[in-house]
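Everything below concerns the one structure shown next.
All protein chains but one are shown in place.
Up next, chain A:
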Amino acid sequence: MLSFLLCFPVLGAILIGLIPSKLDSSRLRQITAILAFIIFGATIWLLTQFNLSDPGWQFSEYLPWADFIGLSYSLAVDGLSLPLIALNSLLTIIAIYSIGENVERPRLYYALTLLINAGITGALASQNLLLFVIFYELELIPFYLMIAIWGGEKRGYASTKFLLYTAVSGLLVLAAFLGIGFLNGASSFDYDIITTEGLALNTKLILLTVLLIGFGIKIPLVPLHTWLPDAYTEASPAVTILLGGILAKLGTYGLIRFGLQLFPDAWAIVSPGLAIIGTVSVLYGALSAIAQKDIKRMVAYSSIGHMGYILVAAAAGTRLSTLGAVAQMISHGLILALLFHLVGIVERKVGTRDLDVLNGLMNPIRGLPLTSALLITAGMASAGIPGLVGFAAEFIVFQGSFSTFPIPTLLCIVASGLTAVYFVILLNRTCFGKLDNEKSYYPPVLPTETIPALVLTLIILVLGVQPNWLLKWIEPTTDLFVVRVHPIEQVAVNNKLN
């Protein structure tokens, strides 16, 4: 079944490349959307078949591949990866509808979208470290082309910067994995076989640091984040949905899966540092967002901030905080996708992203009332207003990490308030006020643009009111992680006592 999720989009991409030319953009979009809905249906089916009481691997598939280097085709999912795979399939559909109707070079765009879907599913489901690296690096070129072809004015610069940062990230991860494999003398890189037990603590710390820098670029953490504002701003909103909604999650996924689980004792040592870096990210993201004049840039910086929560939660490593970290990944993916989708609509219809020019979009007749209303909902969800999924996730994060890292958690809560500040600025400058009578003749918003946003809003609302529908997939797995990682809390408490 997981192989189907992997192969189907690839075959679909090849199909789109091969079907007779002269199909217009909207017909290609329909075909791609059908394929994407099949993929999404398959993930939903997988969710229903998922055994909630089993915290381990499910739907395992194993084929030997290149035994010489310890690479095997080994797939499985657990409560950490399956929700992210579902998010991936959902956002692929959103990204297909989020690009304008008349996209240039539609064939390449839709083929790359499907390839990206396959690559991310592969990375999330792979149970072999080298296989993970293959899928992780597989994202490089499609995303590069996505930014470089369908981007804004400075797309050349942004895409190259993205490419180099991400390539470095991939190689650091590869180096760390090779290190884990050989220093242990393991002949296979299968996740179940490989452990870091038996390594000296210093070696573990070095490997973990390399891994942290590698994934930290992708997340991104604050000193390694400089590719993000450029890439998010220059990419088209649809690409940013994939980039921020899912690709960034691969970083945090890798951090939890490989950092936390493979290095439980080294993790306990670095976790206070991680909590500080996470807090700095949160504060930095929020404060930088306040200063921006461009909506996309503002949302991009907000993304840095929200990813910081995940790091703080993962660093704490308690039962609740790990659960919160995964929940925050999903919630941030949904909210970011909604925000960028709406920003994309505003940019297409109004023709600017400048906060000093936008005004009065709430106007029911000549403005974009529905889009603005949804934008307000999305902003509130992002800022952590109760009743929406952002609040649920953040609250679990805060509650879970408070016992371990009280001061970083308090600072995060302050930053969460700052999030509200810049979203109020954003909403105030765009939705409220008066329309400029000379310029405001906006084209109508099409149903194909509104419906994805409505669906996302609905999911955000439902999961906010009933967070258990999200958490029940994740909880057994994260509970299992915490059993392994138990020493962290102990160490942190001991440090405090001494």
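Methods note: a residue touches a chain if its C-beta (ideal position, glycine included) is under 8 Å from a C-beta of that chain, and two chains touch if they have at least 3 such contacts; residues count from 1.
Methods note: contacts and distances are computed from a predicted model.
Q: Would you kindly match the missing chain to its UniProt protein name, picking from "Type I-C CRISPR-associated protein Cas7/Csd2", "Dissimilatory-type sulfite reductase subunit alpha", "Acetyl-CoA decarbonylase/synthase complex subunit gamma" or "NAD(P)H-quinone oxidoreductase subunit 2"?
A: Its record in UniProt gives the absent chain the protein name "NAD(P)H-quinone oxidoreductase subunit 2".
Q: Of A:66, A:201 or A:483, which sits in contact with the chain we cannot see?
A: A:66
Q: Which residue from A:19, A:34, A:52 or A:141 sits in contact with the chain not drawn here?
A: Answer from the full complex: A:141 touches the omitted chain.
Q: Have a look at A:1, A:23 or A:149 and name the one touching the chain we're not showing.
A: A:149
Q: So which of A:168, A:213, A:290 or A:385 would be touching the chain we can't see?
A: Hidden-chain contact among the options goes to A:168.
Q: Please output the residues of chain A touching the missing chain, sorted low to high.
A: Answer for chain A: residues 65-66, 68-70, 108, 130, 133-135, 137-138, 140-141, 144-145, 148-149, 156, 160, 163-164, 167-168, 171, 174-175, 178-179, 182 touch the chain left out.
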